[in-house]
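Note that this complex is displayed minus one protein chain, with the remaining chains in position.
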Amino acid sequence: MEDTVLNPTSSPQSSNRRAVRFDDAQIIIGLEVHVQLDTDSKLFCGCSTRFGEAANSQTCVVCTGMPGALPVINQRALELSIRAGLSLNCQIARSTKWDRKNYFYPDLPKGYQISQFDQPICGPGHLDIETSDATGQARRIRIERAHLEEDAGKSIHDESSRRQDSKIDLNRTGTPLLEIVTQPDIRTAAEAKAFLSELKLILNYIDVSDCNMQQGNLRCDANVNLHIPLGDEQIATPIVEIKNLNSFRAVERSITHEAQRQFEAWQEHGLTIADAPKQTRGWNDHTQTTTLQREKEDSADYRYFPDPDLIAVKIEESQIQEIESQLEQLPADLRKLLAEQYNLKSADASVIVSQGRGVVDYFLKVADGCEDSKIANNWIGQEVLRQLNESNQTIEQYPVSPQQFTDLLKLVIAGTLDQTRGKEVLNAMVADCISPEEAVQQLGIKPVDNNELVSLCEKLIDENQDVVEQIQSGNGKAIGMLIGKARKINPNANPGLVKAMLSKMISA
Amino acid sequence: MTLSALNADVIVDQLNAGEVTATDCVQHFLDRIQIHNAELNAFIRVSESALEQAEAIDQRRKSGESLGSLAGLPIAIKDGICVSGQPTTAGSKMLENFSPPYDATIVERLKSADAIIIGKTNMDEFAMGSSTENSFFGPTNNPWATNRVPGGSSGGSAACVAARLAPVAIGSDTGGSIRQPASFCGITGLKPTYGRVSRYGLIAFASSLDQIGPMTRTAKESALLMSVIAGFDPRDSTSSKEQVSDFLTGLETPLAGLRIGVCRDHLNEGLDVEVKTKINDAISVFKQLGANIEEIELPQTKSAIAAYYIIAPCEASSNLARYDGVRYTFRAQANDLEEMYRNTRGQGFGDEVKQRIMLGTYALSSGYYEAYYLKASKVRRMIKQDYDEAFKKVDLILGPTTPTPAFKLGQHTQDPLAMYLADIYTVSANLAGIPAISVPVEPSSTGLPIGLQLQGRAFEENTLLRAAHQFQNETLWHTASPSEPWRTQS
Partner (left out) sequence: MSETPEQPTVNQVARLARIHLDDQQLTSSGEKLEQILEFVSQLEQVELPKDVEPFFGAIESVNAIREDNLQTSVPREKILDNAPESDGEFYLVPPVFRNTDS
């Protein structure tokens, strides 16, 4: 298909095409995102959805498609889908039904996948994403639909020998997936990544999915083509669906690569959307390229029809309202809250919110407790996140409670602890799971009285006449050396106070 | 009287009264199967554990345990219904060695009623057929004339009850597969309302049409079995929560004032003259019983066969996609995956099954859905509306079960359409989801059974059973048995 040449490369059109620059082309991207819903049991049977168990140990007559077995829909999967739909501003269907998507594959036990064809549980919606472009405007990505379906199993092919049998594990078969389909509203690879990050964050916040990409709980296909201005015309290149995108980085890079590839292919052959059907290409992480996937001629003929083993699901307005009332604030709301009510810079608010609901709650408690959101943000945004990152812990596992952290920050705000001593105290609190008071005691921190401070400063001036001279001759920064020495002599000496007193003495 | 001459309700009474042991009862029928099955081929397999189970029942009875309502009663099950640990083949080579790890819901219910599954009966492969000639295990012969078909697809169940190789049996009905063989074999067969009996464990042919039901000598026996197998099942999403009454009570309520509709169109075209006469005689019997006979119209049912032969194959093409050589026993030799699929399905399925999968695959393929499946489903709605209208005027609809008595083996095997027309009166009930029963009327002059079909409102099996029961009290046609040794009849 790729080698089909409709226009000879030497034609006049070809030279026109050569004149177009890649930067003039607009990339058009739509995403199809499969998200595993966080249910205990599968979509149509009571088998566990747990990841990583022994092969074929989590199957039953229903999910292996045993003759005679029948599916029954999982209530929780419906609820989670509605919750996700509401969070993506989708219209929730009042009536939804099930369809069979027929195709043969060894990890698809029934020879069809139960999915939703014409009555998805979630209709049109949208998601606003923040972009880093100059305008700083949020971009609205329209959601076309989101529907529920069952996952297939896993085929394990022996890479070393093509003669080897493939192995089939049906543990994953029947796991509930929500397939979220966007309109082709995404314009850059970075936007695609931003959309996915925000989607993942939302689904995490509302406990719909952990979106763990390593475990395949979030999978993405991207539909990509280019709109290229050519004279007065706008040319659209053939649409390519890129499959196997299992990391944000893969999404970003594959789109960038594919756009470039399409542009070059178009310059070469001039093929447009009218000349070629939609193509499926796979992303290869090793070569960082997309390659054409072998497809059977009938693979697109899924012979959808309503599943006669299942009946329609009616969703009452009251049910939707109940789920809506249980929805907590979404990341965008919280960013706004932190920026407007807590006066954080939007970048800082984003950092806190991107850490998940737990960190936001932690921040709010500490900020409210110490009544200084800036200090709370500085400490949590830097110290806490660094510590969590280093110890690979979640905020829920963090040994310092919000109350203890508040107490610590109060000491800092009061000047009882300076930044450095404060951090030492925090480290001790984390290391030994103790309160700030206990840490202060353990570190031997006690206030230094004025007389002590005076004698300390006098001693420093006596012993460091050369530095004093430097300061007197206009090198104000040199005072830092004296402060450092003061700290060595008495760690409890407050550097601010020491500086003030020294300055006063030297200039006197 | 020998056990095999007794009705199931009488056998249960005798078992309860200690007049006969379950062991003797089971042994009696096993002996009859031993003698006659070679000629009839009604059973694919006899249960190895039946005697053991009977002994256990006797033991429990002796020790004074309370037992289920069918304690010790042998029952034959169509081989398209899963019995845990026993081969369940659906009459197909594809499932020749398939042994399900679970019981169908109705099997579970029969077992907890302490019935004894005596064997699995022959059937058209995956229930696709009207003659039981499409079985991988060979055709079943009609005990009334062994050179004729017993009907299908539940031909084995019909033949074994007619020949008294089992007192009662279970069949399944997608387009007439209980009623048509019941008619051909001179027994009573009830297709319940769709959703009345759980389909869980019934190997699917066409899910929106399939329904399990009893195949018995009398309507009363059918009521007895229905009381055990009917009712909501949370494992079947299409199972109904509609209240289940005791099907045995009210059987004797007089038919005076019952309104029975007759569709004249169904008593004319293509109908065997003798069948027509016997059905008209039956109408007179119902009149004598006090029923009012009224004419009704079901104009859309003339499209029923066409709609059925779109809808059923479409569903079947999808339902049978799972037989791909990966999970269930049969796999053909192949070098790669595609070849394995094609060879397995090419060799594992019989011709009729392949034909219907082809038809369904074609009708669902890209661009055809609206012209076929969707159109047929709309026609299906019209047929249902016809019944809704008719049932505003009448309580039951009466007519022949089949246009002719049992035809000869091989007579229609080369002509699918002629075979399909054997279902002309039965498919509409499946499309509309309503219950229908076939009961024997006076046999043909050559001694072949003829069936009368009564159709009723959804979930009104009681009315069907009551009318059928009182017709049987009045006529006794259902008590006729084929004579042994079995005869042929040209």
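Of note:
A and B label the chains in the order they appear, each numbered from 1.
The definition used in the following text is that contacts are C-beta pairs under 8 Å (C-beta built on N, C-alpha and C of every residue); 3 or more make two chains touch, one makes a residue touch a chain.
All of these numbers come straight from a predicted model, not from anything done at the bench.
For the chain excluded from display, the touched partners among the shown chains of the whole complex are A, B.
Looking at B:Thr216, B:Ser237, B:Ser438 or B:Gln455, the residue that reaches the missing chain in the full complex is B:Ser237. Touching the missing chain, out of A:Gly30, A:Gly85, A:Gly270 or A:Pro308, is residue A:Pro308. Listed residues B:His36, B:Arg380 or B:His469: the one in touch with the omitted chain is B:Arg380. Within the complete assembly, A:Cys60 is the residue of A:Cys60, A:Ile273 or A:Met505 that touches the hidden chain.
The chain omitted from view is touched by exactly one of B:Gly64, B:Gly257, B:Gly367 or B:Pro485, namely B:Gly367.
Listed by residue number, the positions of chain B touching the unshown chain are 97-102, 194-195, 208-209, 234, 236-241, 300, 303, 305-307, 309-310, 317, 324-331, 334-343, 345-347, 349, 354-355, 357-359, 361-362, 365-372, 374-382, 384, 416-417, 420, 430-433. Residues of chain A in contact with the chain left out of this view: 39-41, 45-48, 54-61, 64, 72-78, 95, 104, 106, 155-158, 162-170, 294, 298, 301, 303, 306, 308, 310-314.
Here is the rule we use: only the chains that are shown with their structure count from here on.
Distance between chain A and chain B, defined via averaged C-alpha coordinates, is recorded as 57 Å. Looking at the complex, you find that chain B touches chain A at residues 81-82, 88, 90, 95, 98, 100-102, 104, 199-204, 206-208, 234-238, 314-315, 317-318, 320-324, 326-328, 337, 341, 361, 364-366, 369, 373. On the chain A side of its complex with chain B, the touching residues are 61, 64-73, 100, 102, 104, 106, 109-112, 166, 168, 300-301, 303-305, 308-311.
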